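I have a structure I would like to understand better, so I am pasting it below and will then ask my questions one at a time.
The complex is shown incomplete by one protein chain, all other protein chains being positioned as in the whole.
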Amino acid sequence: MNDWIAIGALALVGVLIPVGMMSVSYLLRPTVPETSKRATYESGEIPTGGTRIRFNIQYYMVALLFVVFDIETVLLFPWAVAYQDALAADIPLVRALGPMLLFVAILLVGLAWAWRTGAVQWAQTPRQLETDRS
Amino acid sequence: MMIEALIAVALIGALVTFIAPNRIAGKLAFAISLVPAALSLWLFAAFDGSGNALRDGELAFESQAAWLEVGNYSISWFVGLDGISLPLVVLTTILCTLAIVSSWTPIDERESQFYGLILFIEANLIGVFAALDFFLWFVFWEAVLIPMYLLIGIWGGPRRKYAAIKFFVYTNVASLVMFGAFIALVFGLGDSVTSFALPEITTAMLDGGPEGLFGLGGTTLASVVFVAMFLGFAVKVPIVPFHTWLPDAHVEAPTPASVLLAGVLLKMGTYALLRFNFTMFPDQVATYAVPIAAIAVISVIYGAMLALAQTDLKRIVAYSSVSSMGYVILGLVAYTQFGVGGATFQMVSHGLISGLMFMAVGVIYNATHTRMVTDMSGMADRMPIAVGILIAGAFGYMGLPLMSGFAAEYFIFFGAFGSGIPYAPLFTALAMFGIVIVAGYLLFALQRTVFGPYRLETDYEVGRAPVHDVASMVVLLGLIIALGVAPDLIFDMITDAIDPIVQGGEF
Amino acid sequence: MSGMASVPLQDTVLLPERLGNLTGLDQFGLAGELLATLIGAIFVGSLMLTMTALAGPWAKRKITASFTDRISINQIGPAGIGIIIADAVRMLSKELIVPENADRPAWDLAPIVVVSSALLGFAVIPMGNGIQLADPEVGLAYVFAVSGIASLGLVMAGYASANKYSMLGGLRAVAQNVAYEIPLVVTGMSVVIFAGTLQMGEIVAAQGETFVTIVGIDVPRWYALVNPFAFVLFLVANFAEVGRNPFDTPEAPTEIVAGYQTEYSSVYFVLIYLGEFLHIFLGGAIIATIFLGGPAGPVLPGIVWFIIKIWAVFFATQWLRSAVPRVRIDQLIEIGWKGLLVLAFANLVLTAVIVGLIA
Amino acid sequence: MAVLQLPEWTALAPALILAGTALILFLIDSIDPHSTNRTLLAGTAVLGSLSSLAVAVWYTAAGVGATGIDNYGVIDLLGGQFVVDQLALYFMIIIAVVTALVAVASHDYLRDHTYQAEYYSLVMLAATGMSTMAASNSLVTIFIALELTSLPSYALVAILKDNRGSVEAGLKYFLIGAVSSAIFVYGVSLVYGATGSLQLTNIAAVLESGDGAVAEMDGLLGLGILMLIGGIAFKTASVPFHFWAPEAYEGAPAPIAAFLSSASKAAGFVLAFRVFTTAFPLEATTAVIGVDWTLAFVILAIVTMTVGNFAAATQENVKRMLAYSSIGHAGYVLIGLAGLSADGGELVMGAAMMHLLVYGFMNTGAFLFVGLAEYWGVGRAFEDYNGLSTQAPFACGAMAIFMFSLAGVPPFGGFWSKYLLYSATLEAAADNTVLLVLAAALVINSALSLYYYSRLVKALWIEEPILDRDSLAQPTALYAAIVAAAVMTVVILPAFGPIADAATEAAAAIVTQ
């Protein structure tokens, strides 16, 4: 049987279980509508403002960084799979390993740059704030 | 390598002047321009060529170097002088030097750029007359336009922008037409031509003409190209009815630009007509001789009539140029030794005379700040020498014997009268009538401005002309008289180069 | 442990086919096969859910209590095990309170996404005794991929709740996931270098070979032994990936109440809660498979060893929960990007170089 | 020569040097992120691009890629994914030249900019992409190079983060770029589907063999080729994907506009030249899809040049005028592809390549002059440029040269390349009369273009300034770049022989292969 059909079956099960639980709960649970219950929870205070808050720019920075590095793994996986075979086939080490090292080296230059320019730094120390302002 | 040296000196001089401070630019440019002037005189003295450059003549100072290959054709750096081009080169260098001198007074802003452009024009003008490869020639030909456009546009009179654009558009469109036509001709010549060298093309044209192109037959193609090129050059000359840019350009241009424009730039057109249309297309010349002659005569008379109606001295001189160029065309179309030779002689002569006239008008304008005939009278009182020279120039225009204008017009009429064109005597007679009108308007204008009581009211002193202006006019006058007294000074050389063309073309 | 290598640990016959044979369903052609597959899937799903149910309401409390020297649930059933049923009934019958302004479709969908993404991962895990639903060639990449979907569920939950705490929790979950996903995957890649394949079955089989023989005992080629550095890295990254202490900032009850699940109640809460535990087990399963030889082990059947191994990982998470303080969000991100990522790359490069030099 | 001793991959050195420069710039920035040492950064970039140029020129001179007994032949790399031939080296030279000019000019233009190092390294990366594109010989590498060019370009256009124009330009460039690259890659997938290969030579081989699958999927192949043309049209700013150009050029920092309109366009054209000559040989392709693809380029060329020129003539904003004129020039160069339908097509293509080189100087220079004007803070409309020549005669002189050259007025380089294009088209027209229309369109459009180019010259030199301006600074580097470009536009004349030879040979090599 095709692997992916099995996976599909599990996916079906994976969806059916929660949906089933929801249905059971739907039948069991009481419903007592009351407006104040539905208020947004803010530790008992009266909720203020909306949720469209402006959050730290760093969330975007790491997200962008992630996209780049994550895709890099996609390109590395085929190499990792083929590496041993390549060595077994007597392909010189430089040709088997060199491209990957170069690839990672370029990535690391990128990481170093992101590091140094503060892309992965969540909060700035007072001293950094000072130098930035000047 | 002498021609290259000539061009290089002017070009480098232009650059040096461009970066020089405004204060010394005028004197510096003058000093630099003396080098090509002297060099060209030396060329004149050392001239050893014979025959026509395009007709297997013996070229003087020839040099040729491969430049680039385009498809089946090669383009080369190919320069050399013959009896037609040498006098024009000398005319160019001398007029440029004098134009620089005559700019000292009127030009008082952005001098370094101004003189730089003048020298740049000089380099390209020399190139135009010396180049024997079509592309090289075309490069120089077009390169003249841009500085002239700027000279008129920047330092010109109140309507300079209009005049500059008009000049640029007219001449550029004309160039485009001419260029396209010539390229079509070269393609039409097929395999018999492998380069853009003019002598080679000329030979191919005379040895059978074009094979045809894109469905046009050889003869038709030749006729179309002839007409297109004639129109293209006619704008440059200019010939009625393509002359309207000229008065505007002249009136708005600063004096030195006018001197160069009338003195040399117009000759580019007639020179090109002679080199291309009248050398390469003898058959077409014969076919279209009557209309061309008619246009020439119309130019002569209509130009003169227009001049008669003007009250602006500069405009008068400008229109008279249209008229004079008509003579040149008449001489060319006559297709006899004297006709074509006279036309060439007239190019030089008119260059000198019109240069002189523009200078004189400029000197008067510098002093009085007006050019209107109606404003002035009795100028002879205030600036006797300058006015004297103006009168001398005007007589030159009218063809007073012993001045170059007389010789030129004599040659032309003589040549035209004996020409084989139908109605040749009639055309000649009509053209001669033009001289009467010329005399009429010049004398009329002079009488109003020069004589009588001085009555111009100004809040500034109108005094004598500066010595350097007078000196340069004297030089020109000297040349005019010299050519008038001894036309053989250049006429021998010219006829030597003309003969190969007109032999066999006699009709 | 001797002789272990001779026992075929990995059945080439996968669970659906085996079930088909067993039940005779394979005689009914495609429909039968599909049915067998579905039964297999239900079996795997139930197995995992059972473990989660055991771990969530009961084992977790017990373990924590032991660490903090307390007595926890002991009333219902032996050692309080009946709490599982009690909690299930209690939670399922609670009223569902939908927060105002909630983005309903996303809010409803989030729990399902969290649960099913975790469940999906188990499809390719070889659990011993032939219990493996599928063994595609890209198994490891597939596991990483589906476990990554969970963070989508979390951010959906956080966003749809229209609550600032939830929002922050969801964002933190994403930031954390993205920060540790890469070290995780890159470290996993260093294992792939050894195995030369992404197929889970193959990886497990490769670990069956003998690594060294110490005093007559054949030590298997478990990658945790071959490359302990990678194992530790992977373990740490995995803790962060599943959001356990010391990396549980997305929930961080002292900072943002309960993070993305603040507004959830009733069965929705149960699902999210279950989903988290499923993720812990999935992480454990991955670790077991690629580092600990999968279901391999002496004496006991494979499935038992497998469960022991994943429970060991679960135990470790609970241990850390009690023993290690939570890191701040800024520290968390910086540890990920500046520490683990660099170490992961160093590990990858070193592994590759050493493997290349030895070969 | 030492080339023989070098390992094969060094044939890509011009591109690799650029990539290395980009990495070095990143490292410099990593070492000191707050550095304001503009000279170091710009200097590194200039040095990198000049070395790339030097190596490319050296290879060309040494005969890399040229076929013949004494030469090194075409170098295939990575199993034919890359090919270093004369065409590749020729375009690498163009790209390196433009990059160097842009890097020099940026030194002053970016004086108060925060992201110096990033800027330069992005420029270098984009240049790497373009340089790689010149050598790509497979749709895979082409697409990667294409994106390597595009992605930094998007960022560069939007790099003035607080300037709404720049951001808007970046957005629009990105949106259209993303769509066109999606279309391009879909086209690639279709071509792959039809031929089963992504390497250009293999595609051609399959097409020529007329394999069963190809014949079945002729529709897909045709659609794929059409989509490839779409991607190329974007990169070269040709109709129908030209909309981004005016926006992007207007909003982008002027050196970047120069970079995009010269180097990026050249890269797009080398891609077009190579793909269509190598992968889709005319007869074989026509036999499969039933349509002659040069027809598409004939139409595109005419429409592009006409649209570009007419739109340029109506602009009031100088940068926008230049942007549209750049579209017009793309139309001229497209003739190079359209001409392939006839014998002598390689001459047309060679002429188009020459035009691109000359264009690299004159157009870069023109945009850099606009950059200078932005540096001065004079406005952006024609009127704002009035009378600048009184204060900055040199820069304005250079600009006049660029304008006349762009218009194709002799004696400048632009005239020559346009003429060569024209005459080559005419010669080819003997074989295929459709080309006559192209030649006519070229002439008419050139004549029209003189109107708006000379309008700018008129503003600079002839008009009086509207307002009194303070005296203008004379930033050395910007001036140097502009003057260098102007000098090259003129000095290229004597060197036209060898350049024409190189271009024609390069074109002939790929057309007849």
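Residue numbering begins at 1 within each chain, and the chains themselves are lettered A, B, C and D in the order written.
Everything below uses one rule, namely that a residue touches a chain if its C-beta (ideal position, glycine included) is under 8 Å from a C-beta of that chain, and two chains touch if they have at least 3 such contacts.
In the analysis below, contacts and distances are computed from a predicted model.
From the set "Cation:proton antiporter", "Succinate dehydrogenase subunit D", "4Fe-4S ferredoxin" or "NADH-quinone oxidoreductase subunit NuoK", the protein name that UniProt assigns to the chain left out of the figure is "NADH-quinone oxidoreductase subunit NuoK". Considering the intact complex, the chain excluded from display touches A, D.
If you put the hidden chain back, the residue from D:Tyr59, D:Tyr154 or D:Tyr332 that touches it is D:Tyr154.
Contact with the chain not shown here comes from a single listed residue; of D:Leu77, D:Ile144 or D:Val490, that residue is D:Ile144. Within the whole complex, the absent chain has one touching residue among D:Tyr119, D:Phe174 or D:Phe402, and that is D:Phe174.
Residue D:Ile183 is the one among D:Ala88, D:Met124, D:Ile183 or D:Val239 that touches the chain not shown. Within the complete assembly, residues 2, 60, 63-64, 67-68, 70-72, 74-75, 78 of subunit A touch the chain that is not shown.
Taking the whole complex into account, subunit D touches the unshown chain at residues 139-140, 143-144, 147, 151, 154-155, 158, 161-162, 164-165, 167-172, 174-175, 178-179, 181-183, 185-186, 188-190, 192-193, 196-198, 213, 220, 243, 246-247, 250-251.
The rule is simple: only the chains that are shown with their structure count from here on.
Shared contact partners of subunit A and subunit D, listed by label: none present.
Top contact pair of chains, counted by C-beta pairs, is A-C. Among the chains, the centre nearest to the mean of all shown protein C-alpha atoms is found for D.
Of all the chains, the one whose CA centre sits at the greatest distance from that of subunit A is B. With each centre defined as the average position of its C-alpha atoms, the distance from subunit C to subunit D rounds to 52 Å. Rounded to whole angstrom, the centroid-to-centroid distance between subunit B and subunit D, based on C-alpha atoms, equals 43 Å.
Distance from the subunit B centre to the subunit C centre is 94 Å, each centre being the mean of its Cα atoms.
Taken chain by chain, the contacts run in an open path, each chain touching the next and the two ends left apart.
Pairs of chains meeting the touch criterion are A-C, A-D, B-D.
By the touch rule above, subunit D contacts subunit A in their complex via residues 23, 26-27, 29-31, 33-34.
If you check the complex, the residues on subunit A that touch subunit D are 106, 109-110, 112-113, 115-118, 131. Residue ranges of subunit A in contact with subunit C, taken from their complex: 1, 3-7, 9-15, 17-19, 21-22, 24-26, 28-32, 35, 37-43, 50-51, 53, 55, 58-59, 62-63, 65-66, 69-70, 73, 76-77, 80-85, 87-88, 93, 96-97, 100-101, 104, 107-108, 111, 114-115, 120-123.
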